[in-house]
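For this depiction, one protein chain was excluded, whereas all remaining protein chains were kept in their positions.
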Amino acid sequence: MMKEIRIHGRGGQGSVTMASILAISFFDDGNYCQAFPSFGSERTGAPVQAFARFSDKPIRTRHQIYEPDYIIVQDITLLKSVPVYKGIKEDGKILINSEASVKDVTAELGGISEESVIMFPALKIAMKVLSKPIVNTTLLGAFSALSGVVSIDSVKKEIENRFGSKLGKLNAEAAQTAYNYIKGDKSGF
Amino acid sequence: MKKVLEGSMAIAEGVRLAEPHVISAYPITPQTHIVEHLSQMVADGDLKAEFIMVESEHSAASVVLGAGACGVRTYTATAAQGLLYMEEVIYNIAGMRLPVVITVANRAVSAPINIWNDMQDAMAIRDTGAVMLVAENNQEAYDMHLQAFKIAENRDVMLPVVVNVDGFVLTHTFEVVETIDDIEKVRQYLPPINMEYKLDVESPYSFGTLGEPSVYTESRYNLYNAMNYSRNIIIDSAKEFKDMFGRFYGSLTDSYKMDDAQTVIVAMGSVLGTIKDVVDELRESGKKIGVLKIRSFRPFPEEEIVSALKNVKNVIVAEKAICPGKGGILSVEIRDVLYKHKINSVNVNGYTLGLGGRDITPRNIYDLVLRAEKEENVDGEFIGLSQQYL
Amino acid sequence: MLTKEETYNQLFTMGHTGCSGCAQSMAVKLITEVLGKNTIATSATGCLEVFSTRWPESSWKIPWIHSLFENSAAVASGIEAALKITGKKGGITVLAQGGDGGTADIGLQALSGMFERNHDVLYVCYDNGAYMNTGYQRSGLTPFDAYTTTSPSGKESFGNQRPKKYMPEIAMAHRIPYTAVASAGYPLDLQKKVKKAKSIIGAKYLQVDVPCVPGWKYEPKYSVKLAQLAVQTGLYPLFEAEYDKIISVKKISKKVPVAEYLKLQGRFKHLFRDDAGKAEIEKIQKIADENIEHFGLL
Partner (left out) sequence: MDFKAGIIAMPGAALSNKTGSFANEIPVYQHKACTGCNLCIYFCPEGVVYGDKKTKIYDFDSDYCKGCGICAEECPVDDIKMVLVEK
C-alpha cells in the first residue's frame, strides 16, 4: 500500500530537507520510499513543493503527487496563493503550521471538511525549543504523531543524522515536543 | 547495503567505486550535486583523484581527454547547454578512442531557457561515437557507472560512454539504493585501466594526427565497427554484473510483460517507472500490453527491437525529445529497423511528452494507449498541450 | 651543434611539411631541444599540427597530442593532472602549444583557466600574427595595418585597423609565475627563456614571434632578418616577467625605423603607395616608440 505526502512551503524553509528526512524515516521503519522536490528554480520566499512516498513494495512511479494522503503546509500565508489542499484524498489529512483555528481558514479550504485539517502551532514550539523560526523538524514530529505512518524514533534519528550532533539533538527535541503536543502533552504551551 | 540516497549521491558513489584518477567538471543544473558530492569525497580523502573544476564544459571534456590519453581513468558530468558545449570534444574523444565516462543529467535545451528534464540534450550527441546508455532509476544509475567504465575501457571498444540520467527526476530524487561495499569485488569486476597506447615518454607516440582523405574514412570505419562491437560488451558487462552483484536491468533492452503483448510502449529512462505502473493496471483490466525499455540508445539495439516487436500490433513510442522537421527520433529509428527487416504489420506511433520538465502523469500514459489504437504511424505527436499558449 | 647522426635524433625531426623558411618550425626545434625527451606536448589545431603530423608521419619524438583548436591548454591541464595522480609529474615537462589564433582568440578561455588554476604547464604561443593555416585571416594578434584576407587593404582601408592584442600582459594579469616574449630571430635568448620556464613550477607563458613566409609575403631567406627587425624597431619587445612584474627586457642595440621592417613584407606594401600610407607608417612608428618607452628598450 502506497501513501503519498505533499509538502508546501517557501524557498528557504527546508521543505525538500523535510521530504528527504521523511523518506529516510520511512525506510528505517522498513518501507520503500521516494522523495523529490518540485524541481524548481525557486528562490528564497517563493512557494515550493516537495513530495514523499512510501510503500511496502518498490516504488516505480515518478509523477508529482496530485492526490496526496497527507499535506503539510509550512506557512499559512500559502493558502491565499496556492491551492495547497487540492486533490487531498477523502480520508486525507492536512497539517498546517498556524496558531489560528480551523474556523479561521474555512474560506480558503474550498469545501474540504474541517475534520481533515489540523492546525498546529509549529512556529511557537520551534521558537521555544530552537529559538529559530524554522518549523520543518517540528512539523515532522507533529506529522509522525497525527499520521502514525512513521515512527517518531526514526524521524528523530534521521533529523540527528541530517543536522549533526548539536543541531540535530535540538531539532530532534523539537520534533519530540511537537509529537507530545499532538498526543496531548501541551505542558509549557 | 541498502540506503536512501539522492540520485546524484548514488551516481557519485557509483563513480567513486570505479576509482577514477582524474575528474573534471563545470557546474550546470541539474548535474551540480553529482560533482559537489565527488569533490567532497576528494576533499575528505574518500576518493584519491585529481578533481579539476574548470572554466567551461569544453575544458572539462578537454581535461579528461588529455588525462585519458595518458592512460588514466577519467570522468566528467554535464547537462543540456553544457553537453552541447562539450559536443565538439566528445566527437574528439570518440575519434581518438579514449574511454572517458560522462554522466549527463538530462535536461531541456534553450530557448526558452529551461533547467528541467527532457532528453533533447542527449539527442544532440547521438552521432558523436559515444556509447549512450540510459538509466531507469537510481539503483540502475549507480550500477550503470561501473558497467560504463568496463565497456569504455574494453580494448576492442575504447570509446566514451555516456550515462544518461534524467535530471531532477532521478538526480534530485531520494530513493532506496543498494550500495556495493566490497571494493575488492568491484576491482575484480572493473580491473585497473590498461591502455595499449598512451602519452608516455618511454614510447612517445603522436596522438590526434592529421587524417587526410586517404585514411579518414578508414578511421571512421574502425570507430563504427567498435561501436557495433560494443553491443557484445554491453551485454557481457550486464551479465557479469548480474553474476557478481545480483542485479540486472536488461542488456541493450529490457522487456516487461511482453510475452503475449499486443500493444507495447517503448521508452527510455525514468518515465519507464510510471509506464510500468500503468501497464500493471491495464493488465489487470485484461489488456495485453507490455513495455520495451531501451537501455542502450547507441549502439541502437536493432536485433533486440526486431525480435521484441515483430509480432506486436501497436507500438507506442513515448519520447522526451523531438526532431523539428521530422518528428520523433526514437520512433523513426524503431520504424526504420522494422522496415529494414520487412516487418510491416506493426503500427508504430510516436508521441512527444515530458518536455522541459512537464510532469508525465499516469493519465498521459493512458491517453497514449487510447490514441495509439486509433492512430496510424504518427510521429512526434505532442501530448498534453495547453491550448491557451498556442 | 650536431653531428649528422644527431640530426636524425632531434625531438622535432626533419621530414615535416612546413614551408621553406618556416620560423615556427625553427622555434619548435629550438624549444624541444631545451626541454628534452621527458616532455609531453599538446598542439592546438594549426599549421604546426598539420605540417608535423600528416598521418602516418610525425615529426615528434616526444609524446604529442592534438585535440582541437581551442583546447590545447585544457588538454595540457588534464595531462598534468594525470601525471600528478600517478606520481610521474616530477621529471616531466608539459608543453602546450598554439598559434596566435588558437591562443589569444578561440583558445583564450581555456588558457585563462589553465593560468588561473596554475597548472604546471609551459604554454608556448607561436605568434605569426594571423590565421596562417587557413589562408592568412586576421586574428587578435594581427598587427596594425597588416593586410590579411579578412582585413584587406583597399580604397577605404589600410588593412587591419586594430592594434595587436597585448597577450603577454593578459598572461601577467593572471599572476602566473613566469611570462616571457621571445623571437625566432634570437635563438639563444629564446632557449634561455625556455630553460628558465622549465625550471619553474606552475603555469608559464611564452610568446614567440615567428615570421610566416606566405602570410607575411617575403622571401624565405628573410625569416630571421624580419624577426630581428621586429625587435630592433621596437615593434616586438622581448621581455620576461615574474607574476605581474617585468624583470628583464632585451635592449635594442640600434634602433631601426619601422619602415625598414615593413617594406620587406608584402602584407604592408599598401603603406608604400602614397602620402596617406606614409601617415600610416607614422602611426606604426608611434606604436614602436611607445613600446620602446613603455618597456625601456633603449
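A, B and C are the chain letters, set down in written order, and residue numbers restart from 1 in every chain.
Here, a residue touches a chain if its C-beta (ideal position, glycine included) is under 8 Å from a C-beta of that chain, and two chains touch if they have at least 3 such contacts.
The model shown is predicted, which means the values in this text are computed figures rather than measured ones.
Put simply, the hidden chain is in touch with B, C once you look at the whole complex.
Note on the undisplayed chain: of the listed residues B:Leu223, B:Ala238 or B:Ala321, the one touching it is B:Leu223.
Although one chain is not drawn, the whole complex shows that of C:Thr7, C:Thr134, C:Ser199 or C:Ser253 it is C:Thr7 that touches it. In the complete complex, the residue from C:Tyr222, C:Phe239, C:Tyr261 or C:Phe295 that touches the missing chain is C:Tyr222. Where chain B meets the missing chain, the touching residues are 95-97, 158, 196-197, 203-209, 211, 215-216, 218-219, 222-223, 225-226.
Residues of chain C in contact with the chain left out of this view: 1-4, 6-8, 10, 12-23, 25-26, 29-30, 52-62, 187-188, 213, 219-225.
Here is the rule we use: only the chains that are shown with their structure count from here on.
With each centre defined as the average position of its C-alpha atoms, the distance from chain A to chain C rounds to 64 Å. Between the CA-based centres of chain A and chain B the separation comes to 35 Å, rounded to the whole angstrom. Counting partner chains per residue, chain B shows two or more touched chains at no residue at all. The set of chain C residues touching two or more other chains is empty. Contact residues of chain B toward chain C in the complex are 21-22, 24, 48-50, 52, 54-56, 58-59, 62-72, 74, 88-89, 92, 96, 199-201, 203-212, 215.
The part of chain C that touches chain B in the complex is made up of residues 37-40, 42, 49-50, 53-56, 58, 60-68, 70-71, 73-79, 81-86, 92, 109-110, 112-113, 116-117. Listed in rising order, the residues of chain B touching chain A in the complex are 2, 4, 6, 29-30, 115-117, 137, 168-169, 172-176, 270-274, 276-277, 357, 359-362.
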